[in-house]
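Every protein chain except one is present and positioned as in the full complex.
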Amino acid sequence: MSLKNALAPFGIWARALARPYTIPVEDIMRAPADRYRGWHTNDAEACIGCGSCSDICQNAAIDMVVNRDATKGDTGLRPMVDYGRCCWCALCVDVCPSGSLGLSSEYTWVDKDPEVFRYVPGVDKKPWDDDTKGWHGGEWDLINHDRVPMSMLPGETRGQTWAEVVLGYSEEEAQREAARCLECGICTAACPAHMHIPEYIGAIRDGNYEQAVNLIYETNPMPEMCGKVCTRRCEDVCAHAKQGEPVAIRWLKRFATERFDDLREVIKADVAPIGVGKRVAVIGGGPSGITVAYYLAIRGFEVNLYEALPTLGGATFFGIPKYRFPMPSLEKQVDMLRGAGVKLHVNSPVDAALFEELRSTHDAVFIGAGLMRGKAMRVEGEDAPGVVNALTFLLEHHLRNNTDSDKVSKEPVVLPGMKVAVVGGGNTAIDAARVSLRLGASEVVISYRRRKEDMPADWEEIEDAEHENIQIDVQAIPLRIEQTPDGRLDLIWGPAEMVADKPGARPKPVLVEGVENHLVVDRIIGAIGQGPNLRWLSPEAQGTIADKWGWIKVNEDGMTGMPGVFAGGDLVNETADAISAIADGLRVVQGIPRWLGLQ
Amino acid sequence: MELLLQILWSSIGVLIAVAYGLLTGGIVRKLFARIQGRVGPPVYQGFIDLGKNFFVRDNISHGPMFYFGPALRTAGGVGIFLFIPAIVGWAPGENFSFAGDLLLVMYFMFFGSLGMALGGSAGGHPHTPIGAGRGLSQMTAFEVPFILAVIALVADTGSFSVHDLTLAQAGGFLEWNLLTHPFAAAAAFIAMLGMNGYAPFNVVGAPNEIPVGPMTEYQGGFIATLGTGRAIFAIAKMILFMDLFLGGATSILEAFIKVFVIYMWSVAVAAVFPRYRVDQSMRFFLGWPALIGVVAVLLALF
Amino acid sequence: MTIENPHVEKETQLWVGPQHPGVTGNMAIQVWLTGDTIQRGITHVGYLHRGFEKLMERRKFIQSFPIVCRICVPEPDTNEYLLAASIEELGGITIPEKAVWLRTLVLEMSRLASLVQQIGGGAGATGLGAVPNWTYTLRDYILDSFEELTGGRVYHMYMVYGGVRRDLPVGFAERMEATLRKIEERLPYIDKVTFQSSVWRERTQGVGLTDPAWVKEMGISGPAIRAMGFARDVRRDFPYLAYPELDFSVITSTGGDIYARMEIRRHEVVESIKIIRQVLQKMPKDGPVAAPIPNVFTWRIPTGQTYVRAEASRGEMGYYTVTDGSDKVRRVHVRGASYVHGFAMAERMFEGLNIADLHPTLVSIPTCPPEMER
Partner (left out) sequence: MGVEEKGKVPLLPSGVPVGSKPHATDSTLFAQGRPKPLSLDESVAFIKNWFRAQSLNVMAYGTGCGSIELGPLGTSRFDMERFGITGGPTPRQSSVLIISGYLSVKTLKRVIRSYEQMPNPRWVVALGSCTINGGMYWDSYSTIKILDQYLPVDVYVNGCMPRPEALIAGFKDLMDMIKRGEANGYIEYQNNLDWYRANQRKVIKDWNLPEYSW
């Protein structure tokens, strides 16, 4: 033991004079780092209750509890965090698709009672609710916000061809896109038909396509149509849509159904044949009619389907251009009906007499006649030659090109080189515009009253139309139509300014007085909506089942005021899209057996 | 009557010594804390700990010997204090130093440790015999240099009375045994490191080996008694060293200061060293310090 | 368990732990003593057992990350890295350059924090109060940096498969540098009371000896093997992350006693500081911190198995991972250095050890009970 080594330790006595490391008592509750993971916060309004946080929590610390009424895109559930389980890993924050969940930087919570450490962040008020520090999403997320891009025909050339614009996913792309699904099920609630969306997406992800189409067919007899042209309420509410792009549910459905050329071999309808010996008549071969016919047929009912047009499909046949929904796809689904044993009567319009006969010979009658009357624009000069209704335009066009019907003129409305204006902002307007383009119109203009974000048309459709060089004039209120001396039409419109309406509603367009713009075109297509037409029924029957405008009121089983007569589709619901019609059909499929006492 | 008065004065002296012991203990804790980079407990924390220990309910007993341990320990401390003069030349501060001599004091020193060993062992915990064994062996080791130093002083002065030994140094600080008997002082002050039970010689109750040695089974009031004993024991020992080597004290203030300074010597070492194993500490005390003690004795004799 | 004890009359049986201030955690050593000398000792564990390997079989890949870091409390990041690396290897994910460097940074910071703590523990075990106080504070400064970088103080949960979860905060390098300087400034003081102190040297030199013959027999790693003169370091022998691009040396010592093992740690602190400085300097400034990862809820990994290893402050840690095509691991085996050290090696070292040297020995090898039992 050398003296140096014996004395060296005394050197640390110098430390006694230095300032202690200790944090002073008054500063002891020091602020943590900016990113510190403390207690949970949640923006309860932005939260959609998807439950991803609950799913990812390996501690089962998060339960989804009922907090408010469920709406479309919000389950009404909110996460309740149990701090008897939580480990503050913040995976819930990083996975939160709505970005509402976060961790504050508060860290002190002392209590005598173990039961208090459980609360619903954002709902149960806590002092740290407004803490902006802490761990929040956005910097880096566990979920992939970007959709697998869909390959399409190039926008410059597709205006000249009737070929399908959307090319569909490859198998690898589909599985990659399917893998994005968080399986929260908000889409199922939003879908009018409540399709088993997470389930079939999961089956696609696993490469189990037969299972996927079987799942799809459980609630939708026209999946290929829906896979191509559905208005997809599901994608609007997709949890991914909050911060990124929604899962391409529609394209995935399309991918699954397109895998099989003949679905009849694949679909294994496993339902009880409860309806043997019962007869049902279906009037109208649109989505709702097809739904009722198909599901009742596989349940053993004898189904007769009456369609006025030469082919089935209703609005999906004549309303949707074939570059979106080609005829073979439609044929495939009609084949399914035939395979299910539905007796199809095409070119068979139903009149009052036949209707009464059907009622007497069948146990139940279903009316799915659709909206066959295009609404007028209600502007001066609307009846000028060259002004057509979009419904008429599309119907004629499709009958001419896809059937041998002799009820249409041989001359198309739009001829090559014409300039066309379409008034309206819905899907029909876009369809009319794009069909006109393909018919050879030199220039197509869509004129709409409100802003582009207010257009009821599908945002993808709008984009597609723009890619095809279709011009969209917004905030344009048509005032009148005049004929120019050289035989053309002058659409005179005034600019509109948007005025806030009552809360929750879209802003109203209000005409700016004194300004008149001129749009000189060869054809004007009015696409501002459709209405019901029940003139084929007897007035008494009309009065029993419909209101004075022709809309049909039904009960929760889909039955009208006339016993045994059910209705669905666009005549009944206000949304006027195919999936709602299918949902109506499904309601009736439940309703008819119940009414007949078969369950 | 005089005896009764002396008893009264001595009792007050014991209380003051306990208080001062606790206060010094607090200051020591504070100093350790400062070296460790901490603020440390308030200096009065020792009093609170003592009070708290008195207010803890005693759950257990291991027989009469178990009660005896703390009592003996405290008695040892009080005994030393009573038989040495705290303040020389002032009757109330002289205690009973007329009645006992250095041998009695050293007996009391041994007495406490022995009591601890006996009482603790009654608890039956295996840590106790290990700690007691360590304590007793270490004590026999540091007693050697200390006794050698005492022998040197006694041989020089010719008296076993602490009172006499103190009075012999009365002529100013140059007369202090610290300077006149440097070897004896060195041996004694090194032995003091062991007596105080601070590092590096605190293996007896090493908290992370045999927590806390002989005291393992004690609690509540026992611990409070032991704490009292420890406080007075420490102060009594410092007073002994003060009397033997620093010429005693003539006023309370002087006593306080000298005791504190002597105490600090032990603390200065304790703060910076780890603890020796018991075999190492025995080897240490029986090495250089013992040799220095022998030299001191030889110097005193010849 | 029945323990044959032929000297039952002559020996004291003593339990060190689990409730004992001296053991390195919630574990117990049962020893038989004659006087102060340990004749035999047995390590008892199970007090901290949670069944991590089993729990992971019930959790999706991403869900395993919050729990693996609990395997070793003082140094959680190695576990995160190893699980991430195994899953990335089996699932075919390549992490971006920036993530490689960030992971290296975090691993080295956690090694540094753990080494600093072990130095304090080694000194505290011999009764030095000052050093653990300082080193815990130094470790706390590193934890502050961790908190700033990862959002967590003790459990960071920073790495997941694909990379890391957040980028460096602004000004992190400067604040880290300040922390490193604080550690460097404190090291000479630590030297004074430990490596230069005669008493401490007496306590540690020639005590807690290891035998080079045990290396092959037991699979010793870390400071325990380097203290016997073997230059074994996973970072050098099986390079991973950014270590091949870093300049550092593998510290060895001879003697195989407590002093040698603590000395290695003390020099490794310096090396570790050097590494952290290099990492902060060489790290790419931009770039993604994580690769795009598959859907965390549904990702499946094809059948496969792998063993991934890394150097922790205690020695080699390794994860042997088996997947079977499902969305959970089939089996994970965690190989912790402490397991070998705490059982096989420690029980051999106990023989003939003084009871007072038990705790310094346990700290120096070192043992980490949660890692031993998982």
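As written, the chains take the letters A, B and C, and residue 1 is the first residue of each chain.
Throughout what follows, a residue touches a chain if its C-beta (ideal position, glycine included) is under 8 Å from a C-beta of that chain, and two chains touch if they have at least 3 such contacts.
The structure presented is a predicted model; accordingly, all values stated were derived computationally and were not measured.
**Student:** Among the chains you can see, which ones touch the chain that has been omitted?
**Tutor:** A, B, C
**Student:** For the chain left off this view, which of A:17, A:60 or A:515 is in contact with it?
**Tutor:** Selected residue, touching the omitted chain: A:60.
**Student:** Of the residues B:217, B:243 or B:279, which one touches the chain left out of the display?
**Tutor:** Residue touching the chain left out of view: B:217.
**Student:** To test your reading of the contact rule: which positions on chain B touch the chain that is missing from view?
**Tutor:** 29, 33, 36-42, 45, 48-49, 51-60, 207, 211-212, 215-220, 223
**Student:** Even though one chain is hidden, which residues of chain A still touch it in the full complex?
**Tutor:** 20-23, 25, 28-30, 32, 58-61, 82-88, 107-114, 117
**Student:** Name, in rising order, the residues on chain C that touch the hidden chain in the full complex.
**Tutor:** Interface residues of chain C facing the absent chain: 18-21, 25-26, 46-51, 54-55, 58, 66-67, 70, 73-74, 117, 132-134, 136-137, 139-140, 143, 153-155, 370.
Going forward, only the chains that are shown with their structure count from here on.
**Student:** Work out per-chain C-alpha centres and flag the one nearest the whole-protein C-alpha centre.
**Tutor:** Looking at where each chain's C-alpha mean falls, the closest to the middle is C.
**Student:** Which pair wins on C-beta contacts, A-B or A-C?
**Tutor:** Top pair by contacting C-beta pairs is A-C.
**Student:** Between chain B and chain C, what distance separates the C-alpha centroids? Give it in angstrom.
**Tutor:** Each chain's C-alpha centroid was found; their separation is 44 Å.
**Student:** Just how far, in Å, is the C-alpha centre of chain B from the one of chain A?
**Tutor:** Roughly 89 Å, centre to centre.
**Student:** If you average the CA atoms of chain A and of chain C, how many Å lie between those two points?
**Tutor:** Chain A and chain C have C-alpha centres separated by 54 Å.
**Student:** Which chain A residues touch at least two other chains?
**Tutor:** Chain A, residues with two or more chain partners: 9, 12, 15, 21.
**Student:** When you check chain C against every other chain, which residues touch at least two of them?
**Tutor:** 130, 133-134, 137, 193, 197, 199-200, 202
**Student:** Report the residues of chain B in contact with chain C in the complex, numbered from low to high.
**Tutor:** For this pair, the touching residues of chain B are 32, 35-38, 126-127, 129-130, 133-134, 199-200, 202-203, 206-211, 271-280.
**Student:** Okay, in this complex, where on chain B does chain A touch?
**Tutor:** 31, 33-39, 268, 271-273
**Student:** Of all residues in chain A, which touch chain B in the complex?
**Tutor:** On the chain A side, the touching residues are 9-10, 12-13, 15-18, 20-22.
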